[in-house]
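Worksheet: the structure to be examined is printed underneath.
Every protein chain of the complex appears in place save one, which is left out.
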């Protein structure tokens, strides 16, 4: 790709970007949220047309008029934003736009299911191909997307943050697959905010910042500090802030929380000033537990105490009133109102508090709140009036975080809070979580990033198959122990 | 002995006239102990009506009273009834297959339109000495026999009148769809655009009520007899139409009598089933009258019957 | 979540149908369409309380009465699955009906006249498709405008008159019988069957669901979205054209005022059958049930001699009840 430029209203997303990808190599692309990584890949995929620049494929000019052309040319992109059809089956989603057909145009269902099963096995997903995608968790959906990419005859595969939602186990399977593909001579672009992954599988790494390429070097010539420096253009000391806050009295107490068919008998306590991690494999029921505490899960039994006082959270509204905040894992589906501006998403939980007489919208106060949030969380946006849907993924995540903080909560339920956000932003989120705890908040974090849990938490609880399998104190932290609890017990 | 079942399909009940007709059928049947009724309404859709008539045939009714939505569209099911030896009596509107119906009792809608034009001409002559002035035509719902025939009668007669009297002008012809609110809106706008309207012809009384109310809202009402009065004539003789005439808000209406008309059809059925089949005429126009404030409460009109008042009184 | 529900069920209706092997699968497919409960309830009630209900003649009459709305509702199903809407179908039925009638009067041979009607319907559909895909207009507004325009054209070309008196060879299409069976009902049956194959068995069908379920995902996966949408609106228009032909034959006449409001009934049938106006959901089998439920209600109201003033109220109440059963059932099964 040579000299690619692309602008959106108010943003120059790409300015004269050039990259090359060799056959059989893995090119890593890293950069802050909003650096332009996904936009560049969408240009390659024919989803966006570049304002300037050209793409050469095996030396020949390649100007896709749409995604179809790119796919026909063997360019397969796993987009960052999941693009599945919820009411279709897993198999149909894997072969979306590419269904096996007989000469009459009928779907060859037997072939479809047989091939899908094989692909699902390859990505390590044990579900029936006839299952509707609507019922899959977000990580399972990601694996379906990967399976789809593998189903295509590809010369180039682009993976835009494929691991953001995956746990270690699936990530290992994915990496093995990537190695296979590389051996088969396929060129792979790998985008991730997990730098250790970049170092593990990439041959060369390109760093992007503010819509331009900063540098491209073989992976051996990068070290972690240098990579971060190149990405954020400022030094970052330590990833995780030291755990300093003093742990106080129990703040959130959950007892015998059960929800039929989802999880059962979960009891846990988070103290003031404490950060507790909730680990486990995909589908272990962690999301459901957070939602149940937050009152967003119907048919839940069990008791809840905050500051020792029993509270009932029959709906999110009551949970917010009780001082609980929740950051959902699926920001597009559950976190954001996409047609709204950044400002209005930030203000969504505090509409009445911001209002005059609790009734009339106060534009000034709302603007101030949003401006502060954008500044504090360093949300990269052209303005608080920009539609949140046009922000880069990581910045969208920050908007959700910002909103959760507006209700002055003391109990924080964070489901994959750093999903898809860059190192710089991660450090800020970690710092934020540290501060929340330091100010006496109780934080319960679900994360599939084990290093994150280890670095961030005072204590880690592990779930398996809808039950709490055990807990580990900070002194005894190790990946092996978490895995043991999560998988075997 | 089991009473004979009469199947009835009215085109629509969305209009007081057809409610009157239905009431005429219902009371007519009640007057004959040997008859009972299956009562259906086609809601203005010819296909629905075909289905309903078929369902009535499938129930082996002894006779059918049909008020067709469309004279042609009803023909296939009338022929079905003929095959099943069920006599068909058509009311207000016929089936376009002549002898396939025992009796066709009809309102002469073309004549109603014509007489409406003549009435307006008469009033204008009284006002100006010659037939001249500006006339608005608010026709009924396009595509309905009543709307189209009345319009045809009015338009033909008006063309004749205006070619003989160059001062007579049609300033607007708009469809008010038998809908009072539509009549209101169109009249309001016409009154805003023309300050010299002399008369408004209406496809039915609901249109006329809309026009009357628009004249009131526009502060353009002056009593009948004043040279600035806007002549409003409707058709049907609904209760509200009669009331507006009594109050002097509306000049006239041309009224049929669906009650007596429908009762006559039921009488023919009785006659067909238990009497002199041959004595039933194949086709008949039911008479209509012009109603104005002057004749509204006269014995002759009482004799004919004011269905609007009678229906409401029931 | 009840134990009986395996991980494999729970889709929006269609995808189970797609996997339906006409033996054991049927039960599961019907299980998806819980509206079947409402359907069975209404049938049972009528069968028990009304002797005439189960007669062959009556059942054929229901099928005949349902054939026009059925043909049109099939086209509407395609459109609604793509998250669109086609409000123009009622007017297109009237317009194509009168055009076919005019063609017959102009001595077109019957097959050609029929093709003319269907072709004009398809053309109206193509106009809708062009405005929606290329001009990027909302399906609601486009088809509303075409609703008005096609109705207007029907009046303009006929000068408001009824076109009537067609040869029997034409009338039989809508009003004839093949043995005991009404030909119009047979035509509707063929349309349903073809649509069922198309929507649940072919690649095009799967693409239609994909476009309705997530348009952007479909586009990124290389599905030709514009073409898929165009096909769908053209099918809907062509079926409305076929409906116009059938109606003209049935009534031996074509009126510009025919089929007013048919679109709302057709859409209702599709939605009763489990489709969502937000797209991606719906099935031909569901629409069939929806059409038959409406036919049953109307038939029952006539058979039971319900007084006309009560008819509309009861129609509304029964539709409400039938769908209520469905939605409570879904809620109970925790699918919402």
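To keep things simple, chains are lettered A, B and C as they appear, and every chain counts its residues starting from 1.
Basically, a residue touches a chain if its C-beta (ideal position, glycine included) is under 8 Å from a C-beta of that chain, and two chains touch if they have at least 3 such contacts.
For clarity, every value in this text was computed on a predicted model and none was experimentally measured.
Of the listed residues A:326, A:412 or A:477, the one in contact with the hidden chain in the full complex is A:326. The residue touching the chain not shown here, chosen from A:10, A:185, A:248 or A:310, is A:10.
Although one chain is not drawn, the whole complex shows that of A:352, A:376, A:435 or A:473 it is A:352 that touches it.
In the complete complex, the residue from C:93, C:110, C:131 or C:210 that touches the missing chain is C:131.
Of the candidate positions B:36, B:82, B:243 or B:260, contact with the hidden chain is made by B:243.
Among B:79, B:125, B:160 or B:173, the one in contact with the hidden chain is B:173.
Contacts to the hidden chain, counted on chain A, fall at residues 7, 9-11, 294, 296, 315-317, 319-320, 326, 328, 333-341, 343-344, 347-349, 351-352, 355, 358-361, 363, 382-383, 385-387, 390, 403, 407. The chain not shown here touches chain C at positions 83, 85, 87, 131, 135-138, 140-142, 144-153, 155-156, 159-160, 261, 264, 267-268, 271-272, 276-278, 309-317, 319-320, 323-324, 327-328, 330-331, 336. Where chain B meets the missing chain, the touching residues are 13-16, 19, 139, 142, 171-175, 179-181, 184-186, 188-194, 206, 209-210, 213, 216-219, 238-240, 243, 311-312.
Throughout what follows, only the chains that are shown with their structure count from here on.
Chain C has the Cα centre that lies closest to the mean of all protein Cα atoms in view. In terms of the distance between Cα centroids, chain B is separated most widely from A. Look at where the CA atoms of chain A average out and do the same for chain C: the two points lie 42 Å apart. One finds 35 Å separating the Cα centroids of chain B and chain C.
Within chain C, contacts with two or more other chains are made by no residue at all.
In chain A, no position touches at least two other chains.
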